[in-house]
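Here the complex is missing a single protein chain, while all its other protein chains stay put.
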Amino acid sequence: MIDVQERKPKHAFKLTRVGVIGIKKLVSVERGGKTTILAPIIDAFVDLPSTKKGSHMSRNLEAINEIIDNSVRKPVKGIENLCACIAKNLLDKHTYANYAEVGMKSDYFMERKLPSGNKTMENYEIIGKAAVKRNKEVKKSVGVKVVGMAACPCAAETVRSILKSKKSGITHNQRNITSLMIEVPEKYDVEAHDLIKIVESSFSSPTYETLKRNDEARIVINAHKNPKFVEDIVREVLSKVLEKYKKLPGDVLVTVRSESEESIHKHNAFAERVTTLGELRE
Amino acid sequence: MIDVQERKPKHAFKLTRVGVIGIKKLVSVERGGKTTILAPIIDAFVDLPSTKKGSHMSRNLEAINEIIDNSVRKPVKGIENLCACIAKNLLDKHTYANYAEVGMKSDYFMERKLPSGNKTMENYEIIGKAAVKRNKEVKKSVGVKVVGMAACPCAAETVRSILKSKKSGITHNQRNITSLMIEVPEKYDVEAHDLIKIVESSFSSPTYETLKRNDEARIVINAHKNPKFVEDIVREVLSKVLEKYKKLPGDVLVTVRSESEESIHKHNAFAERVTTLGELRE
Amino acid sequence: MIDVQERKPKHAFKLTRVGVIGIKKLVSVERGGKTTILAPIIDAFVDLPSTKKGSHMSRNLEAINEIIDNSVRKPVKGIENLCACIAKNLLDKHTYANYAEVGMKSDYFMERKLPSGNKTMENYEIIGKAAVKRNKEVKKSVGVKVVGMAACPCAAETVRSILKSKKSGITHNQRNITSLMIEVPEKYDVEAHDLIKIVESSFSSPTYETLKRNDEARIVINAHKNPKFVEDIVREVLSKVLEKYKKLPGDVLVTVRSESEESIHKHNAFAERVTTLGELRE
Partner (left out) sequence: MIDVQERKPKHAFKLTRVGVIGIKKLVSVERGGKTTILAPIIDAFVDLPSTKKGSHMSRNLEAINEIIDNSVRKPVKGIENLCACIAKNLLDKHTYANYAEVGMKSDYFMERKLPSGNKTMENYEIIGKAAVKRNKEVKKSVGVKVVGMAACPCAAETVRSILKSKKSGITHNQRNITSLMIEVPEKYDVEAHDLIKIVESSFSSPTYETLKRNDEARIVINAHKNPKFVEDIVREVLSKVLEKYKKLPGDVLVTVRSESEESIHKHNAFAERVTTLGELRE
């Protein structure tokens, strides 16, 4: 019996991406010198030629499981490298495909220091992606999503003017969510820890899980000394990326997005830059 | 052929609620003296005796559609009264049922005034519910979910102490979402507009869609003069409910929930009171 | 006092998109010859030159409100044309910007016919977008998201083989969500109703809100005569788009995505084609 998938489709169009979405798996990766267990959500796709009715999607699961099983014995560095291994495995299994793409995102925990010097474990999202064309190099993306605090520079000034008080630092501030994503050629490595640090230091202030009164006040004071629009946060991140990744090639893709859950509005404020390192260096 | 639903079930347990979830419909209701078109999401359930395998769920849709069709010709007052009509219709259609329950929630728009006096249309969620036992009175619930601003009273004080500045009003503030739900006997009417006003005036400040510089600064200044914990917001709402609904009976159920999307934390702060008007009056 | 937004930023990077996300508004549009009231969620952005610290985001709200207010008096055809008007208004208000982008999505209701001939109002999502560079033509996107049913062609065949029954049509089937998005130059009009019909007729079967026994069985039988992979659904949509839009130019962008909430898996199956009409015509 010929697989249904192998037959000619009624309408002979090729497809850009065919695959599975929302797989949950336990994976073991090496990050910052330590082996960590993560529970990412995984998507995995290949393209499909116009001559085949269907993609063998169970092979996507097999490709994922094989790589994850191997990584238990020999940890892979970061989920973006896991994605790269799975993407290459997808091309091995789907011989008719010319393109494979794998994405993962996962909660991630990292130790940080409060203003008082006390230690705290903070929660982040890390994102890995890999895309590969047959016989070409893999393109890997490493990304992070970080929650921080943004205090508004504009209201601060208008308030000063209305209150006729040069010293007043009163302004609205809010939860901000900023993501940074860097796409590098296969041989380069970008450490997600560094990306977290870049983003977290670009807010008006980082935020923390447990805050006793003094740390809380210090954070509030620091944030108010350091008011930032979403525009400022994105630019600050870009500036630090430029400084940190001097050795990465110019065609490296950089995406920064910042969204503030405005405390004075029911809607959010947003800023974004999609660019290459080369463009940033000009 | 006997309906499959009418057969004896393998395990003769009665069921508490059986029905449909997530129906989207256009409805026309009268609210604040005007007819408005809303697009609520609707759930509708009846109970099921231990002797019947299944509930005829298509009747739930018929019950909903009949009432909504009638309401086009003769508008019903608020979605909670629509819910009550549908709940009674469910008991007519499901003769074996002893209980019916219907819930709706919908976006809602209401005109508000900025500090400058300019008018603005603001967005809210309104919630209606009705539950009825056969041969008993319907219990209707009217609720609202309102977005506002909460400035923290605790950080304000610690900052003053650290900065040794009695005048500093600096503190963290954030988006807050507060809901108020009141359950009344069928014959009483509670106006959702009043609930929105009660909640909105209980924040550190209301929030608005369009703010030019001066309105923005006024709101920030007002919020900082009026710092509130989630606990304060819930109690303020309770106090206004007590004041406003002197004529409602003591067994009227009141639920108030306030959640702040903390700007200094990655998690939220939460306060809740579930009570009766009678208890509040003690 | 110079606006804070007008100052020089610390890091002189231009930004790709700056604006507001998640505005809820009531709008009035003409669609299929009738005026309808919708409650879309709206996003609106402009770019920002490297010389300006911030974008005047309140102008985005003013741009949105002006266009929506005008449309009450003179209805605009579809939300994509509303988006186009707002995008052009954004460029008028943000004189420093060279690019504006507006997106809306909304619940939408359309009358359909059951196999029995009975009428039913079904629920869809419609999507509008507009992007414009200064002194260039607007690019408008019209899209729909439709829920339907997909029955699996592969399991159908394996089941036949295992049961040694040529007649068995037994297979797994599931809820499928398919979206179609078409980007056209400003002067062209694509009717969202047509897109809904194209997508809905490409499933194994459409789905309906209220189904009495016979209509339910007819739908199930039809779906099983018409088993489809997500790949088949995407290709069927592409084929109908090609047939329907013979007069649209070759550079028109077409995106089709189909996702099945697999009944045999905890994850979803997905297929996508991103292409131009020109490419499809080859």
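Note that the chains take the letters A, B and C in the order they are written out, and that residue 1 is the start of every chain.
The rule is short, and it goes like this: contacts are C-beta pairs under 8 Å (C-beta built on N, C-alpha and C of every residue); 3 or more make two chains touch, one makes a residue touch a chain.
Keep in mind that what you see is a predicted model, and the values were worked out from it rather than measured.
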Touching the hidden chain, out of C:Asp43, C:Glu209 or C:Glu231, is C:Glu209
Full-complex touch with the removed chain, picking from B:Arg17, B:Lys93 or B:Lys244, is B:Arg17
From B:Val234, B:Val252 or B:Leu277, the answer for touching the chain not displayed is B:Val234
Only one of C:Ser168, C:Asn226 or C:Thr255 touches the unshown chain, namely C:Ser168
Touching the unshown chain, subunit C contributes residues 122-123, 147, 149-150, 154-155, 158-159, 161-163, 165, 167-175, 205, 207-209, 211, 213-214, 216-221, 223-224, 261-267
Residues of subunit B touching the missing chain are 1, 3-5, 9-11, 13-24, 43, 45, 48, 53-55, 57, 153-154, 157, 161, 229-232, 234-236, 238-239, 259, 265-275, 280
In the full complex, subunit A touches the hidden chain through residues 3, 23-26, 37, 39, 58, 61-62, 65, 107, 109, 121, 123, 209-213
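To be clear about the criterion, only the chains that are shown with their structure count from here on.
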In terms of mean CA position, the chain most removed from subunit B is A
Expressed in whole Å, how far the mean CA point of subunit A lies from that of subunit B is 36
In whole angstrom, the CA-centroid distance of subunit A from subunit C equals 26
Between the Cα centroids of subunit B and subunit C the separation in whole angstrom comes to 30
Residues of subunit C that touch at least two other chains are 3, 23-24
